[in-house]
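Heads up, one of the protein chains got dropped from this complex, but the rest are sitting where they should.
Labels run A, B and C following the written order; every chain starts at residue 1.
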Amino acid sequence: MEVLYFAWVRDRVGTAREHVNPPNTVTTVGELAQWLATQSREHAEAFRDCDVLRAAVNQEHVSFAHPVATGDEIAFFPPMTGG
Amino acid sequence: MEVLYFAWVRDRVGTAREHVNPPNTVTTVGELAQWLATQSREHAEAFRDCDVLRAAVNQEHVSFAHPVATGDEIAFFPPMTGG
Amino acid sequence: MIRVQGADFEPGAEIDRLLDGNTVVGGVASFIGVVRDDPENGPALRAMTLEHYPGMTERMLEAIEQEANQRWDLCASLIVHRYGRMAPGDRIVLVVTAARHRQAALESCQFLIDWLKTKAPFWKREETEDGEHWVQAQARDDVAAAKWKVEPSVS
Partner (left out) sequence: MIRVQGADFEPGAEIDRLLDGNTVVGGVASFIGVVRDDPENGPALRAMTLEHYPGMTERMLEAIEQEANQRWDLCASLIVHRYGRMAPGDRIVLVVTAARHRQAALESCQFLIDWLKTKAPFWKREETEDGEHWVQAQARDDVAAAKWKVEPSVS
């Protein structure tokens, strides 16, 4: 899976994009977030306030209950502040 | 008094502007309109449907009950259709 | 600022001039009214002529611009209204409102154009394939202006 981070989520994780291979038990966006949080101190910091994070799978807004699969592009970011 | 006509009111009267000296009994816009209607066949035609006409005195929208006096600029016109 | 003129205007240049050097403006709303051909609803339009009441037009436009600036917190505003003969596709009127917040800009722009369509002393004469005629006032436009609860000066 390709994981993308934007805005302060990227600042905290320390990278804009990474390729990850989570275990088979990770089947939803929420499970992926929990698993990512265990990967480093920086990840843990980024995913500490999961409630404020938004996610997209393959460039579509989704809830944290949305399924994820090998080959997906998953993005994590704060609420939009654009325009 | 200077009387101005706009749009189809002017077309019917046949002039855009005229100087008039109504009798002293003419003290309001409505009385002026009634008196003007007696001045020619064209004026009578223009003021036939007084209900649809609007008036201004000295470039301020007014009702037909508004007073008129010597030296005033009085305009008669249909409802606006601009913009 | 208001202007009543026979000549065409350039919306982009007008907006740039209004904003020049201003760094507190967050949003600029604008509306351009254009001469529209409506071939589905009658004979094709060749041209139209807007007649106005010189002097009174300027006074009324200044008054309504002032009212918009009282109702909303605006940084700048502009009304340019043309008169004379125009062809389909020609610009007739421009309203620009600039404010710190977008809502003030958008609402005041709509307020001004609703007002202009009903209360400004302009009269429209159309030249179609079938001849010429004065355009009748539309009840729909009065409804749009009435929602702003502008007290009419006409009784």
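Observations, loosely collected:
Going forward, a residue touches a chain if its C-beta (ideal position, glycine included) is under 8 Å from a C-beta of that chain, and two chains touch if they have at least 3 such contacts.
The structure displayed is predicted, hence computed values, not measured ones.
In the whole complex the chain that is left out makes contact with A, C.
Considering the complete assembly, chain A touches the hidden chain via residues 4, 6-8, 11, 54, 56, 59-63, 65, 75, 77-83. Mapped onto chain C, the interface with the missing chain covers residues 10-13, 15-16, 19, 21-38, 88-89, 100, 102-103, 105-106, 109-110, 113, 117, 144.
In this section, only the chains that are shown with their structure count from here on.
Inter-chain centre distance (chain A to chain B, centres taken as mean C-alpha positions): 74 Å.
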